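Note that one protein chain of the assembly has been removed; the remaining protein chains are unaltered in position.
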Amino acid sequence: MSDNHGSSVISARVRHVEALLEARGLLDAGEIDTRIDEFLAGGTPANGARIVARAWVDAGFTDRLLADANAAIREVGLSMAGGLQEQRLKVVANTAEGHNVVVCTLCSCYPIALLGPSPSWYKSEAYRSRVVRDPRGVLAEFGLQLPAGTSIAVWDASAESRYLVLPRRPEGTPGLTEEALAGLVTRKGLIGTAAV
Amino acid sequence: MAGFPAVIEEPDEPPFSADWEAHVFALNGALIKRGVYNLDEFRDAQERLPVQQFLAASYYERWFAAISTLLAEKGVADAAELELPDEH
Partner (left out) sequence: MSTDRVSTDRVSADRFTPGARVRTRSTDPAGHTRLPRYARGAVGVLVELAGRHPLADDRARGATGEAQPVWHVRFAAADLFGTGDHTVTVELWQDYLTPVEDA
């Protein structure tokens, strides 16, 4: 992390390059701020949570989600089209026998159009290197102890697909509304480093 | 690579830890959208950073270094123009 001096230098460099590009017609005035605002107003883990909650209450939706997530998420008013290009969304469901966890070992690919920015730990060399080699150990560091009989599938977002984990519905939630169920789902659950 | 320590999780972290990071994020999107370079060229430019620089730089510092590399390679500006005036 840069110290204050380092931050002010790079901040000045970035502004300098933006001004240069604006002068050369490669950036419009206000374009950067607009892009930032749109990004921050767009994706959020609450989107993923809505998808999960719908899947928990509707088995037909779950089937459609697992078969073609790009189409299915439109049923809850969501889309993968908000980024540079529409990417294929692959939803992977946790079961009693198998747990899923997602990583991008090559860089930090993540469904930002849907979920917003990825957490720093997801981008870290430590996570990206270790979770493919020792997922059980990494999950334990996150406080997730899986039963020995549960197999783990790691998904490496190395090409064009982006992944979302569909956690298992927690026990003791039969009466909850879809909205309340969505409130149980965390960003870590959608990546696979938490049970839900 | 082996030998990494435990994964560190920051609770409630903001999407960008400084305003310039948000600017770098948006700048990359704007330049790709305009076709100055594509996403694969951007990833490749990061991978081509000198290893010392790569390891010492933070996530968005690497992004900005890659953007600067590509702007120079694509002939948008030369390296001197991309630097701050008092860095000459």
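For reference, chains read A and B in written order, and residue numbers begin at 1 within each chain.
Everything below uses one rule, namely that a residue touches a chain if its C-beta (ideal position, glycine included) is under 8 Å from a C-beta of that chain, and two chains touch if they have at least 3 such contacts.
What you are looking at is a predicted structure, and each value in this text was computed from that prediction instead of being measured.
Trainee: Taking the entire complex into account, which one of A:A46, A:A71 or A:A140 touches the absent chain?
Mentor: Selected residue, touching the omitted chain: A:A71.
Trainee: Of A:N47, A:T62, A:Q87 or A:S120, which sits in contact with the chain we cannot see?
Mentor: The single option touching the absent chain is A:Q87.
Trainee: Which positions on chain A touch the chain that was left off?
Mentor: 68, 70-71, 80, 85-88, 90, 105-106, 132-136, 151-161
Trainee: Counting contacts across the full complex, list the positions on chain B that touch the omitted chain.
Mentor: Within chain B, the residues that touch the unshown chain are 37-41, 43-44, 47.
Quick note on the criterion: only the chains that are shown with their structure count from here on.
Trainee: For the complex, give me every residue of chain B touching chain A.
Mentor: 1-2, 4-10, 13, 15-20, 22-27, 29-34, 36, 39, 43, 46, 58-59, 61, 64, 67-68, 71, 76-77, 81-84
Trainee: In their complex, what parts of chain A are in touch with chain B?
Mentor: Listed in rising order, the residues are 1-2, 7, 9-18, 20-21, 24, 26-27, 31-33, 35-36, 39-40, 84, 106-108, 116-117, 119-121, 123-127, 129-130, 133, 138, 141-142.
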